[in-house]
Every structure is written in C-alpha cells, then in structure tokens.
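With one protein chain held back, the other chains of the complex are shown just where they sit.
Letters A and B mark the chains in the order given here, with residues in each chain numbered from 1 onward.
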Amino acid sequence: MDDTVSLKGRAAHSASRLAPGPKGKKPRPMFSPRNIMIYGALIFAAAYYLLPLYVMVVTSLKGMPEIRLGNIFSPPLEITFEPWVKAWSSACTGLNCDGLSRGFWNSVRITIPSTVVSIAIASINGYALANWRFKGADLFFTILIVGAFIPYQVMIYPIVIVLREIGLYGSLTGLIIVHTIFGMPILTLLFRNYFSSLPEELFKAARIDGAGFWTIYFKIMLPMSLPIFVVAMILQITGIWNDFLFGVVFTRPEYYPMTVQLNNIVNSVQGVKEYNVNMAATILTGAVPLIVYFVSGRLFVRGIAAGAVKG
Amino acid sequence: MNNVSVSVRDLSLSFGAVTVLDTLNLDIQNGEFLVLLGSSGCGKSTLLNCIAGLLDVTNGQIFIKDKNVTWEEPKDRGIGMVFQSYALYPQMTVERNLSFGLRVAKLPAAEIDKRVARAAEILQIQPLLKRKPSELSGGQRQRVAIGRALVRDVDVFLFDEPLSNLDAKLRSELRVEIKRLHQSLNNTMIYVTHDQIEALTLADRIAVMKSGVIQQLADPMTIYNFPENLFVAGFIGSPSMNFFRGEIKDRGGRKVIEVNGVDFGMEAYPARGPLEAGRKVVLGVRPEHVKVDENVPGREVHDAVVDIEEPMGADNLLWLKHAGQTMSVRIAGARRYAPGTALKISFDMSMASVFDAATENRI
Partner (left out) sequence: MTGQAYAGRPNQLLRNLHSKIASIPMILTAVVIFLGGTLWTVFYSFTNSKLLPRLSFVGLDQYERLWAAPRWLMSIQNLAIYGFFSLIFSLVIGFVLAALMDQKIRFENTFRTIFLYPFALSFIVTGLVWQWVLNPEFGVQSVVRSLGWTSFTFDPLYNQSIVIYGILIAALWQGTGLVMCLMLAGLRGIDEDIWKASRVDGIPMWKTYLFIIIPMMRAVFITTLVIIASGIVRVYDLVVAQTSGGPGIASEVPAKYVYDYMFQAQNLGQGFAASTMMLITVAIIIVPWAYLEFGGRKRG
C-alpha cells in the first residue's frame, strides 16, 4: 500500500548507524530474540490471511485435470486463462449461461446510483443535525442509530410491502431506495460528526453574511468536506457491491447483483463442479472492492473506523 | 431616546433547566464602544449571539435602530460580526471572503468591488486580496475578518473575543487598530472579552457579567475605582484588590473597621449611607492606593512586614503581612525592600471600597 514511511525510517536508521562516535540512539539489532518473535508471529499471521487469496489465484489459473491431480497450494504447471473467460462470459447460474458479466453490469447499475443517492441524503441529514438542529431532530436521529442495530430481517418484509404498494418492488429503483435506507444510519452519523467538528464560527459567519441552508451547504460545507465524502464513497461502494441479502430479496433475477450471481454459479447443483471457473468468478466478484481497498489505503481504514466511532 | 442603537429588553435564554441569561436589560448608544466582560460561562458570548440572531431567545426583545429584530434573520439586522477563530472560509481567497455576503445578497458587481476596495484600503490588506486564508498570519486573518464586517456597511459591529487567538504582541497592536477604527468609523461596537486590559483600554462603557446577569454597567474608571459589588472589585485589577474581612466599630464617635484586632479609620471613605456599628463588612483597597514609608498628613500609620518582593521593572510589587493576612502593594520599581523588613504603611481610604459581607454590595 504505502511503504514510504517505513523506507524513510530505514534510511534514517542506517544513517544513524553510520554516524561516528557514541552519540545517537543505541542501534537495536535486527535479529534480537524479541524481534524474531514479533516478526515471526506477524509473518505467520500474514500467511494465514494471504493463503486463501493465493489459493484462489492459483486455482483459477489451472486446468481442471491438474486440479483433480494436484493439491490446491501447488502453483499451476500450465497457466490457462480459460476459466476467467468462462467465468466472465459463459458460466451457468441455473437460469442462464451468460456468465458473471451480466451480474457485474447489474452491480455497477446498482452501486453507482445507490452510492450517490445515499451519500447525498445522508450528508444533508448530517448537516441539518450538526448545524440546523430543529426540535425533535435528535429523537429521529436516535431512532436511526438504534435502527442500525436492528437485524435487517426484522424490517425486510414491511419494506417489501411498502415497495410493492408504490410499484417499485423488484426494480432497480427499489433496491437503490433500500440501500439508501440501510446506509443512512452510519453515513448520517459519519457526516454529523464531521460537520460538528468543523468550527461553528464558520457557520455563524456565513449566516451573518446572509447565506441560508442550501447556500451554506453547497458553498461553504461541501468544498471543505471532500475527504469525508471520499470516506463515505469507499464505505458505500464496498458495502453495496458486497451486498447479497437485499439483492436477493428486492430484485428480480434479471437484476441480480454480482454476489448473487456468483453464489448461483458456484453453488449450482447442476453439472460438473468447475473449481477453476468458480475461483476465477470469485476473484472477479471480489476485484472491485479489493481495488477500492488497495487504492484508497488509509482512507479505507478511516472509513471502517468511522463506523466504530460513537456519536 | 432615539440615540439608542441596540436595546435589549428583559432578555432571557435557557437551555432546558439551565438559565444562561436572566431578564437582562441593556441600552447601547449610537457610536458607543461597549465591552461585555466576564469569565467564561458568564453568558457574554451568548448575549452577543442573541443580538446577532444566531441564537433564539427564550423571552424578551432585541431592538436595533428602533426596529424589533428579535425574530429577524442575522443578515437583516444590520450587523457585522468578527469571531475569535476568524472564521474565514478556507476555500475562498481573501477577496471572495470579503465579498461572499455581498454576492449572496446579489449586489451589483461594481458596488461589490467598490466596497471590497474600500475595506481593503482601511485595513491595509490590498496585497493580500488574492491569497487564501491559510497563507495569512493570525493578525492578517483577523484583519480580513474585520474587513468582512466592514464591507457590510452596517451600523453595529459585534466582536466575539477577536484577539484571544493572537499572541500578546499582536494582540496589543490590533487592539490599538480596533480603537482607531472605532474613532474613524464611529459605529456602535459591542465587544466581548475576558481580558480586562482590553476592556479598560477600549470601552466607552463596560458591562461586567456573571451568571447571565450584568453586575455593573459603567465607564472603565468608575468600574475600576468604584466597583458596585465584591465580584466586580475582585474581577477587575491585577494584582487583585486587597480584601479585609472585618466589622464596623464605633470608637467614641469615630467609625473604624476592625480586622483581626487592627483598626482601619474610615473618615475619608465616601460612604453611601451611615456606617452602622456591628455590621460585618469587607474592606477593599487596591495595591496602588497604599503608601509605603511615606508620611501623608491626616492618615493613620500601620505596621507591616515584607513577605515577598516581586520586581517588575517599572513597578515593584510587595507582598506584606498585615492585620493577620497577606496583602499586595504596588510601589515604584526603584524602591527595593528585603523580605522581613518592617514598614510603615498608610491607606488612601477615599479610593477604598467597602462591601456588605452578606449582600456583597457596595455601601
């Protein structure tokens, strides 16, 4: 991800070693028993976390005959990209055989608008709660936060009924609404805390200058809040892309997101199990959140930690 | 009565069970520089925010220029405000910061430019106009913040601890500048601070506040020399006024205050009413109203011993043991006394203050 800090640290370390005379810190030997224990434990743990990724990649690059012969940890003798092609364009879900590509595009069509709408609404909620609190606002906010802990299963069926009543059950729009609803508690908390942390005097100054609710939001708050919007985007893109339950419950099969389709491909009872195709499909489904994770780095950590910060 | 610029009537503000301002009344004259002085939590900033319209009052009215503005939006009150943290919009240049309010009000571009140019000239910030706030020093930022109030072309300026974030040197520089600004613009200015030096140097009148109530409203010299109650007496002045708890005694027609067996003659004290014998009181004397080793005709002489000496350059602060307690005396810096020295001191009772021990009010 980002090793510049530790590289710098190493450079400084070796420089201090070269420095003449006894001044400076006592250099700590790299291979002290303490270090061997710490790094040993960390490397062992890292192996456990990396193992499944490794297994996924090597399996997806093997042909089926090789898989049946060898063990899952051995590197492929002969690399083939066939499983990837098949996973993407022709794997069967039991309903159809056009691969994961349909699920991928469905997920794109679900994730982008859901992310945009949920963040837009939640950021305005947070702003209203932080700067324009009205009587009763705290009560609604409390319900929202408590609601974040209620199991989805408790609220799913009433939502089905509401969506059916307004004619959106099974549609993409309906699913977008569901993602907006269930993303609201954490995002609202995130934005409320962020906007509350901005200096209140700035808001007061803008009011003296005659700016109203929307002018302050767009002209003052938004330009100051890009980092938190990025954090919220990371949170939402990975969360919505990884969703399975809402996808199954609230959409018709032709709109199934990638996770649902992946599960249908891998756990389909028909035909011979093609483990290499399954693993290629699994990597493909995990690719988007993984890319977001590796690209965003520390912001991702901040995003998930934000979910843990209490209000 | 039309000389009144800002008028606060029976203003109360409470958050739930906590009362922050309690039926407060205050009239501020046109062109007056009024300072709201108090320690944190006394309600001074809250009062200013109510006047600005940034807080909804619980009860009472606020008039600005004879117009009831109690429920008006801040922008419609004819005020400009300067904040402690400068509150400059970080993403805008100085010029955009100054003109933001005017652009929101959709003023013609030519008028905006004219006003910004004038404010920039008054505050001498023309070279900074294209910079972002992050590229400015604290003093420059506060100047821009004042400029933002200036461009609004209003009659009333509100300052909320504008100098508290600056270091001591800049603070005194900008203090002078604010005073000069007031003299040239002659606006009404309401200025909140916890710094008594700022209050004494800037104000036409000072309102000393405590627990949401104005303790005394008067010009700086009256506040300093004739504090209305024990709180004001103790709050203003550094080092603090010397207090002696005692009882009024009648020594054959002569009124004295007896403190731990020592008599303080009160003939010179300008009492508001008769000093009844037996009353428990607190006698307050400022450090500079005590003479050391100087014979002043007509004053009684007390014995004291030097405890600690604090030379401060121009002044020398002596901490003395007298009447069973420690008191401070300010003398000229050149006069030095070693600890343990016995001294003769005398009190200028015409400048003293006497408070009732129970009500804490001046008598």
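Convention: a residue touches a chain if its C-beta (ideal position, glycine included) is under 8 Å from a C-beta of that chain, and two chains touch if they have at least 3 such contacts.
Please read all numbers here as calculations on a predicted model, not as lab measurements.
*Asks:* Among A:Phe81, A:Trp105 or A:Phe140, which residue is in touch with the absent chain?
*Replies:* The one listed residue touching the chain not shown is A:Phe140.
*Asks:* Tell me where the left-out chain touches chain A, residue by residue.
*Replies:* 1-3, 5-6, 9-10, 38-39, 41-42, 45-46, 48-53, 55-56, 59, 67-68, 71-73, 121, 124-125, 127-129, 132-135, 137, 140-141, 143-144, 146-147, 149-159, 161-162, 180-181, 184, 188, 212-214, 238, 241-245, 249, 259, 262-263, 266-267, 275, 278-279, 282, 285-286, 289-290, 292-294, 297, 300-301, 304-305, 307-308, 310
One rule holds for everything that comes next: only the chains that are shown with their structure count from here on.
*Asks:* Averaging over Cα atoms per chain, report the distance between chain A and chain B in Å.
*Replies:* 55
*Asks:* Going by the contact rule set out above, which residues of chain B touch chain A in the complex?
*Replies:* Those in contact with chain A are residues 49, 52-54, 73-75, 79-81, 83-91, 100-101, 104-105, 145, 148, 152, 160.
*Asks:* For a test of understanding, state which residues of chain A touch chain B in their complex under the given definition.
*Replies:* Within the complex, chain A contacts chain B at residues 199, 201-202, 204-211, 215, 219-220, 223-224.
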